[in-house]
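One protein chain is absent from this view; the other protein chains keep their places.
And now, chain A:
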Amino acid sequence: MVNFEICESTRQWCRYTEFYVEHRQRMIEGYLVKDALADVKNCMRHGRAAILTDESGEAIGIGSFVLGVESEKFADKNIAVLGNSFFVEKYRSNRTFVRGLQTLAEQIADMNGDVKEVRIPTASGNPYTNGLYRKIARQTGTMETRYGTFQIYSASYDEFASFCDRFH
């Protein structure tokens, strides 16, 4: 059984950060520690994050979002942008991913009930995440970063939430 904890306390954010730093290069090749730490800062200030744990309390994954687009100084709070998510291999083929998305959808609505759009950027070279996000959202553009090309997927909040609800 996987538990989803929304990060609130410093202890939870520390755990989230440690897991993110540990696995950052499994999410994005060559991802720098300083960029992972800046992501945590942005997430704490403009969004929310969850840490996933197994029965023994061991961290097995993370997920997050921010409201607003970083390059636009997070001004438009009606856009939710999902952050880098990761689960250890053992949990990838079960329903953990969908349950994680359900949790994020609930948290997005809780933080701002007026969110209209959910964006999901992911590295072009990651077949696992691209395969998953293609099922949820439309690929609407690309973005050049220091880590190469990223695909941007987009869905309305209602489409995103109803995809997640199918599995309730």
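In the analysis below, a residue touches a chain if its C-beta (ideal position, glycine included) is under 8 Å from a C-beta of that chain, and two chains touch if they have at least 3 such contacts; residues count from 1.
Just so we're on the same page, contacts and distances are computed from a predicted model.
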| item | value |
| --- | --- |
| Complex member absent from the view - protein name from UniProt, among "ABC-2 family transporter protein", "Ethanolamine ammonia-lyase small subunit", "Beta-lysine 5,6-aminomutase beta subunit" or "GNAT family N-acetyltransferase" | "GNAT family N-acetyltransferase" |
| Contact partner of the left-out chain, one of A:40, A:123 or A:164 | A:40 |
| In chain A, positions touching the absent partner | 10-11, 13-15, 17-18, 21-22, 32-35, 37-38, 40-41, 44-45 |
